[in-house]
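Omission of a single protein chain aside, the complex is shown with its protein chains in their original locations.
Chains: A, B and C, in written order; residue numbering restarts at 1 for each.
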Amino acid sequence: MKRKAQLMQGNEACVEGAIAAGMRFFAGYPITPSTEIAEISAEKLPCVGGKFIQMEDEIASMAAIIGASLTGLKTMTATSGPGFSLKQENLGYASISEVPCVVVNVQRGGPSTGLPTSPAQGEIMQARWGTHGDHPVIALTPSSVKETFELTIRAFNLAEKYRMPVILLMDEVIGHMRERVELPDISELEIISRKRPSVSKDAYKPYKADEDLIPPMANFGEGYRYHVTGLVHDETGFPSNSSAVADKLVRRLMDKIETHKDDIIQWEEQNTEDADIVIVSIGGVSRAADTAMKMLRAKGLKVGTFRPITVWPFPEKRLQELAEKVKTFVVAEMNLGQMVLEVERIIKDKAEIKRVNKVNGEAVYPEEITAVIEEVL
Amino acid sequence: MKRKAQLMQGNEACVEGAIAAGMRFFAGYPITPSTEIAEISAEKLPCVGGKFIQMEDEIASMAAIIGASLTGLKTMTATSGPGFSLKQENLGYASISEVPCVVVNVQRGGPSTGLPTSPAQGEIMQARWGTHGDHPVIALTPSSVKETFELTIRAFNLAEKYRMPVILLMDEVIGHMRERVELPDISELEIISRKRPSVSKDAYKPYKADEDLIPPMANFGEGYRYHVTGLVHDETGFPSNSSAVADKLVRRLMDKIETHKDDIIQWEEQNTEDADIVIVSIGGVSRAADTAMKMLRAKGLKVGTFRPITVWPFPEKRLQELAEKVKTFVVAEMNLGQMVLEVERIIKDKAEIKRVNKVNGEAVYPEEITAVIEEVL
Amino acid sequence: MKRKAQLMQGNEACVEGAIAAGMRFFAGYPITPSTEIAEISAEKLPCVGGKFIQMEDEIASMAAIIGASLTGLKTMTATSGPGFSLKQENLGYASISEVPCVVVNVQRGGPSTGLPTSPAQGEIMQARWGTHGDHPVIALTPSSVKETFELTIRAFNLAEKYRMPVILLMDEVIGHMRERVELPDISELEIISRKRPSVSKDAYKPYKADEDLIPPMANFGEGYRYHVTGLVHDETGFPSNSSAVADKLVRRLMDKIETHKDDIIQWEEQNTEDADIVIVSIGGVSRAADTAMKMLRAKGLKVGTFRPITVWPFPEKRLQELAEKVKTFVVAEMNLGQMVLEVERIIKDKAEIKRVNKVNGEAVYPEEITAVIEEVL
Partner (left out) sequence: MKRKAQLMQGNEACVEGAIAAGMRFFAGYPITPSTEIAEISAEKLPCVGGKFIQMEDEIASMAAIIGASLTGLKTMTATSGPGFSLKQENLGYASISEVPCVVVNVQRGGPSTGLPTSPAQGEIMQARWGTHGDHPVIALTPSSVKETFELTIRAFNLAEKYRMPVILLMDEVIGHMRERVELPDISELEIISRKRPSVSKDAYKPYKADEDLIPPMANFGEGYRYHVTGLVHDETGFPSNSSAVADKLVRRLMDKIETHKDDIIQWEEQNTEDADIVIVSIGGVSRAADTAMKMLRAKGLKVGTFRPITVWPFPEKRLQELAEKVKTFVVAEMNLGQMVLEVERIIKDKAEIKRVNKVNGEAVYPEEITAVIEEVL
C-alpha cells in the first residue's frame, strides 16, 4: 500500500518508523520534548497488537523494555536529558546482557532540568560515555522528519542484528518540526530481526557467539532456559570471576561493533570534492549548515558539509580522508563543544578546526556559521 | 596533636580526609568496593557531631547530600560504577544549582554490575560526561593511601570554593590497599569553606556571581530565603526561559572552572626532563608505571612518567609542553582506552601515542607497560 | 438501547456497572482474583473517552483515583486482600478529604498472600476498620452477577452523593462466577453525580457543608482554588489545630452517614415473616443460604434468610426488629467469625446466635448450614 504524502512531526515519524520496524512494546515516562513519542505509541500500538505501558519512572521504563525484549518483542522507550541520565545504569545492563532495544533521547537544554522545551545537543558525549564501564555504543542522529522515520527503523535493525541497545539521538528541532513526508511502503523496507538459535534447547548457550561475534538469541517463553545477569558471565550466562572470561566478554562486546563498523557507520556529505572548508554537524544543526554552505557557495567559496548519521561509532575513517585535502573544519553544535572533541582527536594533526557553539536554547542560525567561516578567510 | 604512623586502607584514608576537611554529613547506599567508606563514616561521624544516614538507594543518597549541603554542612557520598550511573541525574542538579558536595567513585569492573570486587578505571570518561547537558567537572585521582587522604580534603576544598560537586575518582586498587601513612596534624591543613554572603538578607541573590564567577552561598536556615532549582534560572534562583539568561548561566558554570584551571589542575611528573618516552597513568596504574619506569631506566632508557592528579580538567597545557620534546607517550589504563582519547585530542599532532589496556579485573602489571615500550624501540 | 441477555462474569459486570455509572478513570495494579476488572477496564474505558492506567503499586493506584476524582472524574480501583491492606492509608485520606471514589475488593483467602485464587470473606471487619482513626464506611456486598452490576452503580452513586470512598466488597465466588444476565437500558438507571457549588469562586469553601452535612464539591481545573489535606482542616480546607474544628470535622464525617442511614442501608430477606430461624449471610455465601433455606423449608422448618446488601453501615434496626420474633440466627461466613460479631453486638440480648465458618479456600456448602440448624432443633 502506497502511503500518501502527509505533514508529520519528527516525534510522530519516530513512532511510525518504530512500528514499521516491528516495535510491539513501548514503556516510558512523559518528558518534554519527547512526550509525543509516548502519546502516539499509546494510540498506535494497540492497533497492531502491541502494548504501551506508562511506567512509574524513567528507570522502570528502561527496565521494562529490556524485560519485554527478552520475551522476543521489539521494544523502545523515549526520553529527554534528565530521563536519559536516569536510564544510564540499565543501558549498561542491556549492553552487557546483549538485549536489543531502542532508546530515544530528544535532546533539550541542560544540564539538569535545564530548559525543558528548548533544543540542544548536550548529550553527544553522554550517549557515548553515560553508563559506567567500557561498553559499545551505537547512536544515530536524524536531521529531518523523513530521516527520523528511516533511522528509527535502522535503530531497530541494528539493535536486533547486534543484540544491543541502540540510541536514537534526536534533538528538539527535529522532534517538534513538521515536514511534508512520503513514507515508503512497508514492503520496501528492510526489516532485520534477531538471529535465532539453531541448536537444540539443551545445547543452547545464550552468550556463545558465532564468528560474527554475535550470539543467537532465544526468547523467554520458548522453552530455552537461561540466566541473564549484569555481572560478567561466561557463555552459559552464569556469573564468573575468571579474568579470562571477563577479558573475553568485554573485548567481544566492543569488537562486536568494531569489526562491523563498515556496516554500521553512515554519513552524508555535500560538495566535499573541491571543498577547502567543511562544516561538520548533526541533527537540527545540519539544516543551518546546509543553508550556510549555500550562502557561501553563492559567494564563490568552496564550502562543503559533512554530517555523521551514525555519530557513534563516529565516521572516523572518512573524516581522516577528507582531512587530507580540506584545510578547515567548522564544527557547529548546540552545546559548548562535544563532537568537536572527537573531530580534534581524529584529525588534529591534519587540519584547522573551528567551533560554532550555542547553549541559549535557540537553534544555530546559518549566519552564525558563516560568520565563523568568514573570520577564517 | 601529631598523629602517629599507622597502617591504613585507602577507603579509610578517604573518611579521615573527609572528616578533617569538615565533612559532617554522609548519605550512602552500600556497594563494593566503596562500602568501607560508608561503614567508617557511620562509626566516625557521630563522634564529631556529624550525621550518617544509609538511604534507600543511590539516587536518594545523592539527593540527601545535596539537601544537607544547602543547610551549610560539608557532605559526601561514596559509591561504585552502578551507583555512579544512578547518581548522574542528581550530579547535574548539583552542578546547575551550584551545591558543594563530594562524590566518591571507587571504580570496579564494568559495565553494569560487572566485576564487583575487581579494579578498573572504566569511569574516566563517565566522570566527565555522565550527566546530560554541558556542565563543568572536577575529578581527582589519588594513587596512594596518603594521597587519598590529601585529595579527599582537596575535593572538599574545591567543592566549597567553586560551589560545585567534586568527584574523587578512586579505583579498587587504591581503595582496598593498605599502606603505612603518617597523617598531618589537622592544624597544618588548609581547609576552605564556601564564600558567604556579605549583603543583607533582602539584597541577597543566590546566583549573582562575584568577579571570580562564584556566587556567595547562604545556608538554608540562616534567614536567607531563596529558590533552588534544576531549571535554568537567573540570579534570584527563579526559573527563566530567557535565552540571554540561559546563555549566561551555562557559560558561567563552565567558565567558573575554565578561568581557574591554574588553581585547580595538579599533576605529578618524574624524570620528564630528558625523557623520550613518557608513561601517562592515574590512580592504581601509576604504581605500575613507576615500577616500569625504574625497570627501563635501569636499562638505560630515557623514560619518565606523567600522572594527572586532576584528571578533569585535564592538565592539557603541561601535556602539550611535554609533547614538544617527548617522542612517545604510553597511556596505561584499566579500561579499553579512555584517558588516551583525551591525550590523542591534545597532542596527536606532536607525538606518537601508545596504549596499554586491561579489562580482565586485574591490576596493570609493570611488565605489561615495559612490553609495549620495548616494542616501540 | 435494550441490551440482550448475555453470559457474564461478576468482575465483568462490575466494569459494566462502573462505566454505566460514569466511571472515566481506573487506576490499578493486577492482583488475583480482581485482575479481570483492571483488564476489562483497560479495554473498555478508551471506548468511552476514559483513561486506564496501571500504576506501579497498590498505593499509587489508590492515590491516582483520589487525584483524578478531584479533577471531576468518577474513578475506581480494584484489588484483593494484600492490595486492600496497602490501600488503607489512602482510603483514610479520601475519607477525611471527602473525595468520591470506588474501591473494589474481590476477597480471596488470607491473611497475607494466603490463597490467591480461593474465595473468602476475610475483610468484612477490615472494610470497617482497616484505616486508622475514626472514619465513616460504606461497603456493599453483591451476591450475584446482576447485583454486581447494580451495586457498582450504587457504589458510585453513594460515593458521589456523600463525597466519600465507597467499598464494593465482593468475594471470589461472585467475581469469577458466570451467570446469564440481562442488563437494563442505561436510560433506566439512576445516576447520581456530586453536588456542585452554587456560590462564586471567591466565596467557595470546599468543606463548608450544607444542612445535609455534605459540602458541595468543585473540581480542580474549573477555577475554584482550594487546599486538600489529610490533616484536620476547617471549612477552607486549610489545616487547623483547633479542638473545636477537629471535633466538628470528625463528627460531621461520621454523622454524614449516620443521618442518612435510611438512604444508604439495603438488605434482602426471604421467608422471615414466620421464621423461627434466620440465616444471615452476604455475597457468595448467600447462595448457599438460599439453598439451605429451601432444603429446610421442604422439611417443614420455618427458616428464612437475611442478607445485608449494605454490610456497612450494618442494617442494625431491621435486625433488631427481626430478633423480636426469631429465636435463632445462624451467621454463615467464609471466615472465622466476623459479621457474627456485629450480629452479637446488636441482638445478643434477644436471640440465640449460631455460627457457620469456613476458611479452607472453598465456598460454604448448603449442607454445612443445614447441619448447624439441625443441631439447634
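Keep this in mind: contacts are C-beta pairs under 8 Å (C-beta built on N, C-alpha and C of every residue); 3 or more make two chains touch, one makes a residue touch a chain.
Worth saying up front: this structure is predicted, and the values here are computed from it rather than measured.
Interchain touches from the omitted chain, evaluated on the whole complex, reach B, C. Taking the complete complex into account, C:114 is the one of C:46, C:67, C:114 or C:184 that touches the chain left out.
When the missing chain is restored to the complex, the residue among C:189, C:254 or C:301 that touches it is C:254. Here the missing chain is touched by one residue of C:122, C:237 or C:304, and it is C:122. Of the listed positions C:7, C:48 or C:231, the one in contact with the omitted chain in the full complex is C:231. Against the chain not shown here, subunit C presents residues 59, 81-82, 84-86, 88-89, 92-93, 95-97, 107, 109-118, 120, 122-123, 125-126, 128-135, 229-232, 241, 243-244, 246-247, 250-251, 254, 335-336, 338, 341, 344-345, 348-350, 359-362.
In the full complex, subunit B makes contact with the omitted chain through residues 53-57, 60.
The rule we apply is simple: only the chains that are shown with their structure count from here on.
Between subunit B and subunit C, the least number of touch steps comes to 2.
Where subunit A touches subunit C, the two copies mostly use the same residue numbers: shared numbers make up over half of all numbers in play.
The distance from the centre of subunit B to the centre of subunit C, with each centre set as the mean of the Cα atoms, comes to 59 Å. Mean C-alpha position of subunit A lies 29 Å from that of subunit B. Residue positions of subunit B touching 2 or more other chains: none.
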